[in-house]
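Of the protein chains in this complex, all but one are displayed in their positions.
Labels run A, B and C following the written order; every chain starts at residue 1.
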Amino acid sequence: MSEQEYTLAELMCVAAARAFPVSGVVMAGMGLPMLTATFAKLLQPPGIVICTEVGAFDWRPPPDVSRAPVGIHDINLNDGSAMVSDMVDALGTLLMGGNVDLGVLSAAQVDRFGNLNTLVLGDYRHPERRLGGTGGNTEIACLAKRVLTIMPQERRRFVERVDFNTSPGYIDGPGARLRAGLPPQGPNAVVSTFGVFGFDTGDGGDGSCEMVLEAVFPGMDPDIVRLETGWPLRVADGVAEIEPPTAEEIALLRRLDPHHFYLTPGRY
Amino acid sequence: MSEQEYTLAELMCVAAARAFPVSGVVMAGMGLPMLTATFAKLLQPPGIVICTEVGAFDWRPPPDVSRAPVGIHDINLNDGSAMVSDMVDALGTLLMGGNVDLGVLSAAQVDRFGNLNTLVLGDYRHPERRLGGTGGNTEIACLAKRVLTIMPQERRRFVERVDFNTSPGYIDGPGARLRAGLPPQGPNAVVSTFGVFGFDTGDGGDGSCEMVLEAVFPGMDPDIVRLETGWPLRVADGVAEIEPPTAEEIALLRRLDPHHFYLTPGRY
Amino acid sequence: MSASKLMDENEAVARFVDDGDSVYVGYTSAAYGLCQAIVRAGKRNLEAIGGSVGPQGTFLFMGGCANRVRAGYVAAALRPGVVQEMMADGRLRFEDYSNQGIALMLMAGALGIPFIPTRSFLGTDYLRPEFRDHAGGFLRDKKWAEMDSPFDGEKVVLLPALRPDVAVLHAQRADEDGNVQVWGHLGDARWAYWAARKVIVSAEEIVPREVIAADPDRTVTPGFRVSAVVHMPWGGHPSSLVGYYDYDYAYQARTMSRMGRSMEEWQSFADEWIHGVRDRAEYIDHYRAVFGAEALDAIAVNAGPSPIAPVRYGYNATLRFRM
Partner (left out) sequence: MSASKLMDENEAVARFVDDGDSVYVGYTSAAYGLCQAIVRAGKRNLEAIGGSVGPQGTFLFMGGCANRVRAGYVAAALRPGVVQEMMADGRLRFEDYSNQGIALMLMAGALGIPFIPTRSFLGTDYLRPEFRDHAGGFLRDKKWAEMDSPFDGEKVVLLPALRPDVAVLHAQRADEDGNVQVWGHLGDARWAYWAARKVIVSAEEIVPREVIAADPDRTVTPGFRVSAVVHMPWGGHPSSLVGYYDYDYAYQARTMSRMGRSMEEWQSFADEWIHGVRDRAEYIDHYRAVFGAEALDAIAVNAGPSPIAPVRYGYNATLRFRM
């Protein structure tokens, strides 16, 4: 497909879905993460198990599903789930119990070490702007085995250090999660409006833990990505270019968002 | 009814049921307590709410109920319950949350201050005899607002101090429950094979907290009760004599125990 | 049992919501009709509680009823507007937790234990003391504590138990004793039912106890813990209720999207949809008058499963004990 035929939001979903593991328990937050999880589940081999923090377990969208869930409270999540229960079962038992393989999140800010901010811009005590809040973002970042973050990229969103770390990535570098009492995490990824980032965790977890640009969207120049990143961004050797979405992928995505709730052109 | 027409176990059930409050949440242990609770619920105004530690809430025995539950796991407790759930809801949320007005228990030993022992006879580390264990007896004694204990009386069972305090009554006297971190309790009662006992908690909870014989079964001499009590038993002034069971009470009790599971003649 | 707990929403709020109460409002069992009754009754000095506090909580903030919020997510604060201003200038005090945090705190409250440990929040800025004791807060050193497990040395955050004075919840069905049945994903409402000292439930349907008792696994709280039951069809509108109706996004976009921007916009909304009606029945009448008699059909359920295999709660009534 040529660039004109899909939006940036669609491209982000496709790139993020391709970054999904082939199998495992996925817990996705509201917005593009939930849409992406639904999309990935319909595209991929059946090993992805979708669960929500509100209490749906192993949701399998019916083949003719009329929409991806609008948020995590959508009552259509009861149709196709093997179990429905409550938030303690989901965020307590499932997540805290160590059963979530991938968390899919969004945030207002991300930093060099993959920490997220969902709460406030500026100083918490005298903020420039208050946000809705973290919801389940904090615990998914704390306790999921790996995290994929989907968010638009701007210099004020990709910052050296988040204004308020609601959702720990690698905190301030190697070993910090263990020192804080958290389980290790990763490999993680960020999908922005420009491309896909990984983290230098090394093979044995002994890397620098900082974000690295691994692939860019079609036609995107890594130097532009650097410009919209608030720290000296590392770019992987031989940075790849993402394959454009296929017509089938875009058709499926649009079917899942019939009212352009997520994919409004120009939203990103 | 004359004495020959009912057994001691039947008399205990009747006396215990009469000691029930008119309304409130009741949690009864297995054995005579569960039978008594069922019996009381069918006899009395409808304010008694029966719940079990296994997870039945507001069980109302159908008018034609074929048997009282044989133990607290009896699956007939699902017929007539407004809710069924699990043990954390029952012993955690309901009981620990402060919602149980009366616990009905049994035990191998009781002492002067109403403490119970359900675990072991003799020293715990080198016991004369090991018992089945406390089940939910401990938490009901710790956390129910009042406790009614039904158990046969012998000198080796009514002891100055229980061999192992599994289930606190007033521990070692006034103020001891609060010092231990427990909510206050009472008024409590014990129904034995000889009569009915209360505790001297005083009007404002400032009594001696010791067990007092308040009423005896028909024809029973308080001196006999003293003989089968392992400490100098206080007897209330003007100790009453329990009214014999009515023919209707005995008929209902026997209908609830059609196989003499609890009420085997000679068992007590 | 006791006398029927059935009453209308205005009586339920008058009797069981007191000025100063902390009120669980939540998200998934959103009791829009009850929250609107609270605004109509002019209750004051309330605290709104929920893992997430949905737009029905916005009514309480904008309506001057609630001046405190304890939540992981506040829909009213999502976009710039009056609630953000209230949080900045101290008119609305707040304590930020998370969905899991509030859910666990409600569970601890229900369990009657003073706190519950979590491994969430570790490594975050929530634990920085200067943020715990922020000027807009109201919990200070009652907000959380940290400790190492005495069993394995593992770090945990202790969250204090939370027992709302009252919970307002919307449900599929209840009986007049207050036994409530809910199905579908429950969010943190499952523990709010048990944690709150007073529980007010609005339900789409009032059914005989026999319906409840024939499927007791669906009951989420026994009636003796419930203070009031309100028969209220469409009581969750414009939120959704599994098996009854879906989100009314169109209504939200048309009537509610601007209500948080200014007090004037709020007053306009409230005059029409809260103060302009006596109860939820009139609200629905008004809805039909404005949008057409058939407009609610657009959100009625038209897909989704129902049980296709029976269950039975059977036992043997003629059981013998010996062969």
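Basically, a contact is a pair of C-beta atoms (placed from the backbone, for glycine too) under 8 Å apart; a residue touches a chain by one contact, two chains touch by 3 or more.
Since the structure is predicted, the reported quantities are computational estimates derived from the model, not experimental observations.
Though it is not drawn, the left-out chain touches A, B, C in the full complex.
Contact with the chain not shown here comes from a single listed residue; of A:Gly97, A:Gly122 or A:Gly202, that residue is A:Gly97.
Only one of C:Pro117, C:Pro164 or C:Gly223 touches the chain withheld from this view, namely C:Pro117.
Of the options B:Met87, B:Leu227 or B:Ala240, the residue whose C-beta touches the omitted chain is B:Met87. Which of C:Asp18, C:Asp215 or C:Glu272 touches the hidden chain is settled by the complete complex: it is C:Asp215.
The chain not displayed touches chain A at residues 23, 25, 46-47, 49, 51, 56-58, 60, 66-67, 74-76, 78-85, 88-89, 92-93, 96-99, 143, 259, 261. Although one chain is not shown, part of chain B still touches it, namely residues 52-56, 66, 70, 73-79, 81, 84-88, 91-92, 95-96, 119, 124-125, 127, 129-139, 142-143, 164-168, 171, 176-177, 180-183.
In the full complex, chain C touches the hidden chain at residues 104, 111-119, 141-142, 145, 147, 149-152, 154, 156, 158, 160-161, 172-173, 183-184, 207, 210-211, 213-215, 217-218, 240, 242-247, 249-251, 253-254, 291, 298-323.
Assume only the chains that are shown with their structure count from here on.
Seen from the C-alpha centroid of chain C, the farthest chain centroid is that of B.
Inter-chain spacing, taken between the CA centroids of chain A and chain B, is 57 Å.
Spacing of chain A relative to chain C, judged by their CA centroids, is 28 angstrom.
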